[in-house]
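What follows is a single structure, written as structure tokens, with notes after it.
With one protein chain removed, the remaining protein chains of the complex are shown where they sit.
What follows is chain A.
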């Protein structure tokens, strides 16, 4: 298995790079976790003033949050290269990928892993999941666990697609980091609360434009079984892998189209 062997080789090297600066990286991971935790704590402090909002109790909302953290953790584990694609192009390092007899996307994905973010988000996600799932009395059947993992993978892929669309603009050397961060992280903030809290326009935005609804809200319904799910098509609950696959495939097409327009950078940068 050549691709797998190569992937493991890259994995070994990226891990080695991270371990070169153990102390620093541990601190960063902790910082990431604290930063994200602050958001969670504010959420808890705020929600503590109410027992329930629109039929949602605090643990259910935090359960929703756990999807976001864990899928983001998976996303940065596999797709850091896509998240940081702009640096790759601007530094000219991307040229190097083009002279190697391996798929471009493969190299972009394999050559960079942000272990610190993966760890920070991952640990927080697991803590939240463990706390809330036991509070809510969710029973972990084999199919339930499988479903949860599948939804995380799909969620990671959906987020990767969003970043990849933004990275496509790099081929025309257009900087879109700010627009991307605005769209992505604000959508993510919105998705931290149940979709039903929002007016129809925002709901549609999170379903059809930036489909964060499929990252956490709909999959969570499988476990929470909220009556409000009747307002949506019941199939949405299982649509996450389909959305992820279709979106990613489409984005890959656009990305490949962009690749043909790549015009490298000059030598003056370094």
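As a working rule, a residue touches a chain if its C-beta (ideal position, glycine included) is under 8 Å from a C-beta of that chain, and two chains touch if they have at least 3 such contacts; residues count from 1.
Heads up, the rule we're going with is that contacts and distances are computed from a predicted model.
A.B. asks: Since a chain is absent, check the UniProt entry for it and pick the matching name: "Sulfate adenylyltransferase subunit 2", "ABC transporter ATP-binding protein", "Multifunctional fusion protein" or "Multicomponent K+:H+ antiporter subunit C".
C.D. replies: "ABC transporter ATP-binding protein"
A.B. asks: From the listed residues A:38, A:52 or A:102, report the one that touches the chain absent from this view.
C.D. replies: Of all options in A:38, A:52 or A:102, contact with the hidden chain holds for A:102.
A.B. asks: Give the residue, chosen from A:22, A:49 or A:260, that touches the chain omitted from the document.
C.D. replies: A:260
A.B. asks: Even though one chain is hidden, which residues of chain A still touch it in the full complex?
C.D. replies: 2, 5-6, 9-10, 13, 16-17, 20-21, 91-93, 95-96, 98-103, 260, 262-264, 266-267, 270
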